[in-house]
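Sharing a structure below in structure tokens format, with a few things to ask.
In this view, the complex is presented without one of its protein chains, the others remaining in place.
Note that the chains take the letters A, B and C in the order they are written out, and that residue 1 is the start of every chain.
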Amino acid sequence: MRRMLTVGVGLSTSLVLAGCATNAPQDTFQPKGPNAQMIDDLQKPVFAVAGIIGVIVTVAVLYAIYKFRDRGQPIPEQTHGKPALEITLTIIPALILTVVGVFTFRTVFDLAKTSDTEMIINVTGQQWWWEYDYPVQNEYGITQPIITSGQLVIPVGTKVMLRQTSRDVIHSYWIPALNGKRDAVPGRVHLNRIEADEPGIYAGQCTEFCGLSHANMRMEAVALSKADFAKWVAGQLKPYTPPAENTLAKEGEAVFVNQCARCHQVNGMKRADGTAIIAAPDESVVSGAAPNLSHLMSRNTFAGAMFDLLNTSCRKDVWDADSESFGAKYLQGVSEDCLNQSDLRGWLRNAPEMKPMYVNPELLSSTGGKYRGMPYLGLTESDIEKLVAYLLTLK
Amino acid sequence: MWFTLAEHAVITAGEHDTGHGDHHTSTGLSNNKLGMWLFLGSECLLFGGLISTYMLYRGRVGEGPRPSQVFDIPFTSVSSFVLLMSSLTMVLAVSAAHKGDDRNTNLWVTITALLGATFVGGQVYEFTAFYNEGMGFTTSLFSSSFYVLTGFHGVHVTVGIIMLMSIVGIMKRSKTPGSKAETVEMIGLYWHFVDVVWIIIFTLIYLVPA
Amino acid sequence: MTTETHSSTEHGMSNAGYVKIALILAAITALEVATYYVDFGPLFMPALMIMMVVKFVVVVSYFMHLKFDNKLFTWVFYAGLFLALGVYAVALATFHFFS
Partner (left out) sequence: MAIIERPPSTEVATPATPSSSLGALKRPVSTTGWKSWVFTVDHKKLGIMYSATALFFFIVGGLEAVLIRLQLAAPNGKVLNADLYNQMFTMHATTMVFLFVMPMAAGLANYFIPLQIGARDVAFPRINAFGFWAFLFGGIFINLSWFMGGAADGGWFMYAPNSGPVFSPSHGIDFWTLGLQITGIASLTGAVNLITTVLNMRAPGMKLMRMPIFTWMQLVVQFLLLFAVPVITVALFLLSFQRNFGATFFDVASGADPLLWQHLFWIFGHPEVYILILPSFGVISEVLPVFSRKPLFGYPFVVFSGAAIGFVGWGVWAHHMFASGLGPVSVAVFSVATMAIAVPTGVKVVNWTMTLWGGKLEFTVAMKFAIGLIVLFTIGGLSGVTHSVAPSDTQQTDTYYIVAHFHYVLFGGAIFGLFSGFYYWWPKVFGKLLNEKLGTWNFWLMVIGMNMTFGPMHILGLQGQPRRMYVWTEQRAGEGFFNLGFWNTFASIGSLILTVGVLLFLINIVITARNGKIAPLDPWNARSLEWMTSNPPKEHNFDSIPTVSHLDEFFHRKYQEDANGQMVQVKTAEQVLKELEDNADAHIHMPSPSYWPIIIALGLPVIAFGMIYSIPISIVGGVIVLFGVYGWAIEPSTAPDDDFDPPTTTKDVVHVG
């Protein structure tokens, strides 16, 4: 039985060790906004209560097995129980839980409050990335809808209401530092409120199993100061500037129109005859959507935040920036020097190899030939070279 | 469908022979009867689930017809009435069986089976009519959940008819008159249950407007 | 639960009684169908529900002998029934079915 003690001690030490570990980006005990804070205020005491009860039970059992082990004592009295004790020990937990219940009730309704919303963003999940759609909100300078993906950009200190849904299966939106999860369910709109106290990047992850690349469906929330946010909005509303003639990028544009524009929208891109090029991803993709690439280089990640658009050193620069300088660094976007060439090229070369997706034509019978994710396009290396040059112009 | 089929066959046609009256049980109740009631309790959850699904989806007709456009209340009222009356003939069969009156038992069981068959026939007719009005199994959520619910019920009735017909055959072969009384009673319980389920379906699905 | 009552064989009702009950059931059914043709106003839903429940209970109590049989059977069956009612009603309520 002494060994049982050892195990107990070992266990509690490991828990302590855990406490002083890591700083993981998705830690649920580091709230960075009022909603997550509300949860934290509730869960900390609950964990404490649970811990204490756990210790009491464990100690009682350990004491009993030490004290009452067979030392040759006579057969004990055949007692059948003590109702008074039983009832007491039933009522105490009931009381504890009543208290917990009352606070839980309050917090549930506090978190569900929507009346003081300051900004609305539509969030749509699909296999395996998130799309953000900022409806027109003139007070933030959003005079036209902004559509982006992967990184959700919000102003600090603003109560943002996410209106969530999905285009295919159920996903779940989760930025632990800002709030708990809320599922994005096709056919339903679920509200989820977030607010960040300080500028910075907050990591998150899709947490409802959504098929092959569920593990690779990540997201990030980027909080910018109100001034920086306005700059970001202005950047997103910048009209399309075609690459200069006779550049590699211009050739890339042609490849893009050929290969990519059927799925990916680039706002303002026109054919030679001046007609707008409108993507029709619903003809090729089950969920009916592919990321809007108009301002690809304004974000730091791609493909469901699975890969960085920034190379390692530039990424570090942004992530480690203090909250003062963070905004400016983020708004720089991705320059040629900072581009994570290998992953982006890998992606264009063979996306399904980089990120498991359902694009095997033999298995597509049940989808009417539509892909789930971005297919292998069989581009040549020179096409890729051109495309990268072109994508770099999409600031 | 095979699920319910096997289930009933196993439980109802099954173990009757062990339960001859003189058995000692702790409650004094017959094993078969207790088993049957347990099973019927369980069936409540099955039909409850199907009915709830229907209730949730009855208004979701997509391009297909609405319930009120296809339902033929006079027709269904008649077939509901037929099923209700089959409960009467069933109870008369059970009553005769307990009196050891195999001749009358046979008669009432046969009539019950016929009434049941009429009901199922009506359902087949109804389904065909609906289908012709453009309400296929996969037309809409309403149609799928309607067919699944009433189809499950229809399968239950069909299984009941098979059991009724079998018991007629078995009683004819049996040497001791009245020996199958408990089996008849057991089939009766099942039959009445299927009837009460229809009582609910008729009201909730046909009479309450969506 | 240990009552030594013997199962249903001896008691129950006379055949005439069964016929009477069937007539009542038929009458209620007729009334139910009538609601389809005659406008009962706000009474419609409650009336229909009550008639449905009455028919249900009558068949179960008399034709299925629950009224005369051991309470255990009643208990087992209605446990299932009420459980079904309870869980499915709550589930539908979460879909705002009743509002």
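As a working rule, a contact is a pair of C-beta atoms (placed from the backbone, for glycine too) under 8 Å apart; a residue touches a chain by one contact, two chains touch by 3 or more.
Values in this document were obtained by computation on a predicted structure and should not be read as measured data.
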item	value
For the chain not depicted, the shown chains it touches	A, B, C
Option touching the unshown chain, where A:Arg182, A:His264, A:Arg299 or A:Lys386 are the choices	A:Arg182
Touching residues on subunit A - with respect to the absent chain	1, 3-4, 7, 10-11, 14-15, 17-18, 20-29, 36, 38-39, 42-43, 46-47, 50-51, 53-54, 57-58, 60-61, 64-65, 68-70, 73-83, 85-86, 89-90, 93-94, 97, 100-101, 104-105, 107-109, 111-112, 168-170, 172, 174, 176, 179-183, 185-188, 190, 203, 205-216, 218, 286, 356, 363-367, 372
Residues in subunit B touching the chain absent from view	2-3, 5-7, 9-11, 13-15, 17-18, 20, 23, 25-27, 29, 31, 34-35, 38-39, 41-43, 45-46, 49-50, 53, 56-57, 60, 62, 137-138, 140-141, 144-145, 148, 166, 170
Interface residues of subunit C (partner: the chain not displayed)	1-2, 72, 79-80, 83-84, 86-87, 90-91, 93-95
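Everything below uses one rule, namely that only the chains that are shown with their structure count from here on.
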item	value
Geometric centre distance via CA averages, subunit C-subunit A, whole Å	52
Between subunit B and subunit C, centroid-to-centroid distance (C-alpha), Å	15
Subunit B contact footprint on subunit C (complex, rising order)	1-9, 12, 15, 18-19, 21-22, 25-26, 29, 32-33, 35-36, 45, 48-49, 51-52, 55-56, 59-60, 62-64, 70, 72-73, 76-81, 83-85, 87-88, 91-92, 95, 97
Subunit B residues touching subunit C - in the complex, by the definition given at the top	26-30, 33-34, 37-38, 40-45, 47-49, 51-52, 55-56, 73-74, 77, 80-81, 84-85, 87-88, 90-92, 95, 98, 181, 185, 188-189, 192-193, 195-196, 199-200, 202-204, 207-208
